[in-house]
Each structure stands twice: as structure tokens, then as C-alpha cells.
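All protein chains but one are shown at their positions in the complex.
What follows is chain A.
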Amino acid sequence: MEARIRARVNLALTFFALLFFVAGSSPPRQFVISNAERRIDLSSHIINVHLTLKVENAGTRPASEVVLALTPTEVDHLAMVDASAIKGKRKKTTSLRLEVKPTELPDAPPIDTKYFTIYLANPLNSGESTTLEVLYVFTHFLEPFPAEIAQSESQLVFYHDTALILSSYHIKQQTTFIKTPSTKVESFIRMEPTNRVGTEIKYGPYEDRPPYSISPIHVHFENNSPFAVVEELVQEIEISHWGNIQVTEHYKLIHAGARHKGVFSRVDYQSRQSSNGASSFRYLLARLPPRVHSVYYRDEIGNISSSHLRTDSLKSELQIEPRYPLFGGWKATFVIGYGLPLQDFLFESSDDKRYLNFTFGCPLIGMVVDKLTIKVVLPEGSTDPSPVVPFPVEHHLEL
């Protein structure tokens, strides 16, 4: 869950994050990757890539900076990157989160590769090896093809990648698994050994590939998961003296998949639901904090009656339905508002300061947020506010 929130947040902040380059790097050739396994999950429009690397220090000196390489297109669509080191064996594994920072390498290789550096907690001595787990999250990465579909067609998308993992290190053995949402795969480029079983395509294992070797592939497959994108989200958090936090969220939602073409027939949509409007979506689920009250869901022209709220002691779930089903390219704007008890979120410290501890991000599940603005309205009489966010954000104070 936390990773997902961070995913959304990072997406909005990628561009800021990229500004913080860290100068200085270790020689890239120091490591050798003895085994690499990549699992690409294409089941929704948010792509999760799990990369497991077994890194071995082949150099002579201890080193602590492992460099990851990404293509420029990947970097453009990268929402977040997260790395952790795996310790222990078999069932007793523990993972330790590691710092990852974008880097620029002076001796750039042929293609415009972008780099991220993982800072290991303890330097790796010569000859030692460790296992790293890296998670990349990409958004807006699947390209609908055909770009326009009729109501009865399902949505086909292209996924472009390389069968060989782009790396600045020598990889001794690597395998890539691509998981598609269904067995309907129109086409994919083979690179032997390639094997397709059910919803999974396996590339590899490939042995002993030199650094920077790539082999472009694409997968053309059916993906009818909701391509729900919030183009802009403005979240207002208003803190009241009277023990209440009022949250108002203004959404601009769009279906970012293949554009709807031609007619929208209600009779087909109602009577043949399995084969009609497969890529459209109707329901959205928002996970709100527990003890939420006064929830409303409306737009510019009034209340939208199709929403349900389920509350329990741990969480509240708000299921909302836009006024009409969203087909490709269709938009909807709406506002969700709710009140929260102040004591759940506001803490007082001994130095006479108060802290508001609030989750950063969008409560809607499975959603990509392109632009996120959070406004915190402080009660009258507040002085010297300062935000604490675990990643760089642009912020300013309005009076």
C-alpha cells in the first residue's frame, strides 16, 4: 500500500526529483551481475517491474554504489524506483531499504542511458556478492493500438521493452518474465529461447551478455483494465479550531486508453455486457481514513447519487460511480469531500508545536495522478508552518 502511494506521489514529483542529481560515481565496471531475474507485470496500466539482481564485486576495492541503467523513454514514464537488499536465505529473508538517487555518469555509453545509483548500506568487499531487489513503476507506458476502438472491441496495447536487461554491468545469466492480464496476446517478438505459457511470456535464460546489450521486443496484447488517469487533483485540507479536518478533493478524471470511436449504444452496453465496452469503467474505489464523516460526492451541477460508503474501524471505503461509464477519451470531473476527527491526525509535541500527520496522495485505488496539488489551510493564528515530506516537493506559503 505504501509503495503504491509513493508511486503516485513520485509520479507527480519525478520532474522535481530529476533535478537533484548527485555528482560523483564509482567506476561502473566494478560489478558483475551473476544472475538477474525480471518480472514485468502488465495487468493494469500501472506497470510494475521487479528486478532481482545478484551483484558480485569483481573489482579489487570495496564498493558501495551499484548503478542501474534505464532508457530515456523508461525514465520519462518512471513513477518511482525503489531498491532493497535481501539478507538471509530461504524463508528467513529480511529486506533492507536502500537509498536510490538519479546519477549522471561522465563516460556515457552510446545510447542516452540514464542512471540511478543504489547506495548499499555496507560496502561490498572484493569477491563478495549480495542480492538486490529493485522495483520500477511505470505509468503511461502502454500504447493503445489501434488508438481508436469501437464499443464492441476490446482494447489492445503495445508494450515496448528489450529482452535483455539494459545494464552497465556484465550479466552472466538473465531471465525476463512478462505477465499479461489475459491469454489474448496478438503478437510478441521472439528471441530464443522464448516460451509462452498461459498469461506469461518467458524470455531467456540468456547467458553472458556484455554491458549495454539490448534487443528490442514488443508485446501486443489485450488489456481491458481501467486506464483511469486523474489529470489534475487539487486536495484541500482545512484544519478547523473546532476539532474537524475537512478534506475536499477536486478531480479531473479521464479514460486514457484507446479512444472511443463512433456510436455509444446503450442497448448493447446494457444487454451484452461481456462483449461491449470491455475497456470502459464505471466504478472507482476510494480508501478513506477510518472515522470519516460527512462524505459527499458531487460535481458542478449537483450531487451524484451513485455512491456507497462502507465504514469499519480500520478503514472506510467509498465506492463511487461517475454519472456515465467512461469510455476511452471521455472525461468526468467531480469533487469528493469528507470530514475527519482532528485528534486522529494532529499531534502536539513538547516544544509547543503541532504536527499534522496526513497521507500524501490520492485515495482512489488504481489511479495515476498526473498533477497533484495539496493545499493545507491552517487555522487562524497559526505561525511558521513548515512541511515535512520524505521526498522533494515544491511548496510555498499563501497568505
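In this section, contacts are C-beta pairs under 8 Å (C-beta built on N, C-alpha and C of every residue); 3 or more make two chains touch, one makes a residue touch a chain; residues count from 1.
Here is the rule we use: contacts and distances are computed from a predicted model.
K.L.:
From the list "dolichyl-diphosphooligosaccharide--protein glycotransferase", "Guanine nucleotide-binding protein subunit gamma", "Transcription initiation factor TFIID subunit 2" or "Small ribosomal subunit protein mS31", give the UniProt name belonging to the chain omitted from this structure.
P.N.:
Spelling it out: the chain absent from the display is recorded in UniProt as "dolichyl-diphosphooligosaccharide--protein glycotransferase".
K.L.:
Which one touches the absent chain: A:D82, A:E143, A:E200 or A:D299?
P.N.:
Selected residue, touching the omitted chain: A:D299.
K.L.:
Of the residues listed, A:R61, A:R190, A:H293 or A:K331, which one is in contact with the missing chain?
P.N.:
A:K331
K.L.:
Could you tell which one of A:R323, A:R354 or A:H395 touches the chain left off the display?
P.N.:
With A:R323, A:R354 or A:H395 as choices, the missing chain is touched by A:R323.
K.L.:
Which chain A residues would touch the chain omitted from the figure, given the whole complex?
P.N.:
262-267, 271, 299-306, 323-324, 329-333
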